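Quick one: structure below, then a few questions.
Of the protein chains in this complex, one is absent; all others appear in place.
Labels for the chains are A and B, by order of writing; each one numbers its residues from 1.
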Amino acid sequence: MSSAVEPRGWAKTALHVNGWLVYLFFYAPIVLLVLFSFSESRNVGKWGGFTLDWYQQFFDSSNARGALSNSVKIALIVTLISVILGTMAALSLERFTFRGKKVFDALLYLPIIIPDVTMAVMLLLFFGQFYDVIEAVFGIQMRKGFGSISISHIAFNISFVSVVVRARLAGMSTDLEEAAVDLYASRWKAFRYVTFPQILPGIAGGALLAMTLSLDDVVITQFVSGPGWTTLPVYVFGLIRKGVTPLINAVSVVMLLASMLLVVLSLIAQRSRRTG
Amino acid sequence: MGKESDSPAPPLEATPEFEKAAQRKESRRGFLLALPSYLYLVIFFVLPLVIVLVYSFATRNRFGGTDLSGWNFDSYERIAEPIVRTILYRSLWLAFLTTLICLVIAYPFAYFLTTRRPLIRNVMLVFVMIPFWTNFLVRNYAWRVILGNDGPFTKVTEFLGLGTNELLFSQKAVVLGLVYGYLPFMILPLYAAIERIDGRLIEASRDLYGSGWQSFRHVLLPLSMPGVIAGSILVFVPSLGAYVTPEILGGAKTTFLGSYIVTQFLTARNWPFGAALSFVLMAVMLVTTIIYFRKGGRTL
Partner (left out) sequence: MTPAVELRRITKKFGDVVAVDNIDLSIKDGEFFAMLGPSGCGKTTTLRMIAGLEFPTEGSLSIFGEEVGTLAPNKRSVNTVFQNYALFPHLTVLENVGFGLKMQGTDKKETRARAMEMIELVQLNGLESRKPAQMSGGQQQRVALARALVNQPKVLLLDEPLGALDLKLRQEMQLELKKLQRDVGISFVFVTHDQEEALTMADRIAVMHEGKLLQVASPEEIYEQPASKFVADFIGRTNLLEGTVKDKTTVVLENGSLVHAANSLVAGTRVAISLRPERAKIARLSDVSIEGSSLNGVIDTITYLGNARVYGVKLDWMNIEIRQENRPDAELYEHGDQITVYWSTDDVSVVAG
């Protein structure tokens, strides 16, 4: 929206003040958290001189390092599979008509709007039964951990990826694909040389979102992770519930950095989305 | 769109049969593309949903396990019990309050964004996006640090002569954490909705003797309603089922729906009751969303 009529007087002042307060609200806690992660004091919210001990402690702790590497492994596999499935789903919904399309479309929305807790409960009960069935049929005893967590993350990430890729596909005229087949491209070549490069920023955006959501998830992961095998957020959540320590500050900042890295990447993806 | 024929049969005149076959082949292509995700969601989403539904009608046995025979409505009847009802109302109230506060802060903010020059606006938007992408657990934890004993917040209140604060482990802290967590979910759809509005409509309203307030009330607000509703759903739904925030910032005395459900599974071991509660939570969410889409909302 652009209009020559803008609020004047007190309304203008109020808008500005509200704007700055919102940013203060967003960033003050994050800045303070980073600051305190370098504080020597055992009290998490008190400054007591500069130290890197807490980071040292984090990297020395094999539990923490294990959880971190679990998180990264899961995020990578989940992103890969969600991107492939989500992109295929997006293509089918934006470029084709088929029987059951409406049901599929609605089904794809559900994991996005369903509350975390409900989905966590669903998957907990499911894996309880599923692993029993597998043991009964194949005689293989499976334990919750890498498999169950990855499967659960993919179950909600397919939807998020498909929404992002669909938005990109919807903005891309079918003319381009028609032009490609008119210029002697087979359907596969039209996808390879025209559709795919066009939706690539959307796919990248979807991948980053999937990775972020996978790295962030606490509730669902907590329900489907096994004893001794869990991700960093669940590990941290457990620590917080036992009582806060400056170590958690340090771990939090590490997680924060990971998020920031993904933000920067997603901004780059968005930029090329606009210019592409 | 047309397509290649797989067989090198000699090209023939078009017939309705050929056209139908071509359409069928095309629709099969679409279906095959959808199939992997379709199957995945059926197995790992729909099936779990059905299992929850089944469990919600089952009975808890004496050993904390669940008997899948003997179906009944006991778990749903328990929701009417006073303790459960209190938790339910408390959670609804909390989610409502969070949504309202987010709306009151986000609306002027989103409007403010739209009045900035494009370059500045983009920078400002980026700084809204960053918290949106930042780890939710970490952001809630940050408040635990700030509100904690002897923490920065206490320093401020003491400095202002308000004494020590008692915010942490209260309902207020939970609302604060939720607002902090979900504010970007309100700002972004609101911004998108207000940005789409033709600014000349405000000019027209002012030209037709509307005051600033009247222009807002009768032009801007109604036109930005889709954004208001989308943002409200995006904040209300996760707030209602919130689990992480109450665990970190809330006290032991006040239980909310999300934590209560988790308790049923992890400590109380009453799975049928937990299943019934999560089903009710999902139903509330579904109804809200369906109403939104029925009213012509397009984006979430």
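The rule we apply is simple: a contact is a pair of C-beta atoms (placed from the backbone, for glycine too) under 8 Å apart; a residue touches a chain by one contact, two chains touch by 3 or more.
Computed from a predicted structure; not experimentally measured.
Q: Hey, which of A:84, A:181 or A:239 is the one touching the hidden chain?
A: A:181
Q: Looking at the full complex, which residue from A:143, A:189, A:241 or A:271 touches the chain that isn't shown here?
A: Checking the options A:143, A:189, A:241 or A:271, the one contacting the hidden chain is A:189.
Q: Per the definition of touch given earlier, which of A:198, A:252 or A:270 contacts the omitted chain?
A: A:198
Q: Provide the residue numbers of subunit A that touch the chain removed from this figure.
A: With respect to the unshown chain, the touching residues of subunit A are 173, 175-176, 178-186, 189, 193-194, 197-198, 276.
Q: So that we can see where the missing chain sits, which residues of subunit B does it touch?
A: Against the left-out chain, subunit B lists 1-5, 11-16, 18-19, 22.
Here is the rule we go by: only the chains that are shown with their structure count from here on.
Q: So how far apart, in whole Å, are subunit A and subunit B when each is placed at the average of its C-alpha atoms?
A: Once rounded, the distance between the two centres reads 15 Å.
Q: Taking the touch rule as given, give the residues of subunit B at its contact with subunit A in the complex, in rising order.
A: Touch residues, subunit B against subunit A: 1-4, 26-31, 33-34, 36-38, 40-42, 44-49, 51-52, 55, 105, 108-109, 111-115, 124, 126-131, 133-139, 141-146, 148-152, 180, 183, 187, 194-200, 202-203, 206, 212, 215, 233, 237-238, 240-241, 243-244, 247-248, 257-258, 261-262, 265, 271, 274-275, 278-279, 281-282, 285-286, 289, 300.
Q: Which bits of subunit A are touching subunit B when the two form their complex?
A: Residues of subunit A touching subunit B: 1-7, 11, 14-16, 18-19, 22-23, 25-30, 32-33, 36, 43-46, 85-86, 88-89, 91-93, 95-101, 104, 107-118, 120-126, 129, 151-152, 154-155, 158, 162, 174, 177-178, 181, 186-187, 212, 215-216, 218-219, 223, 233, 236-237, 240-241, 244, 248-249, 252, 255-256, 258-260, 262-263, 266-267.
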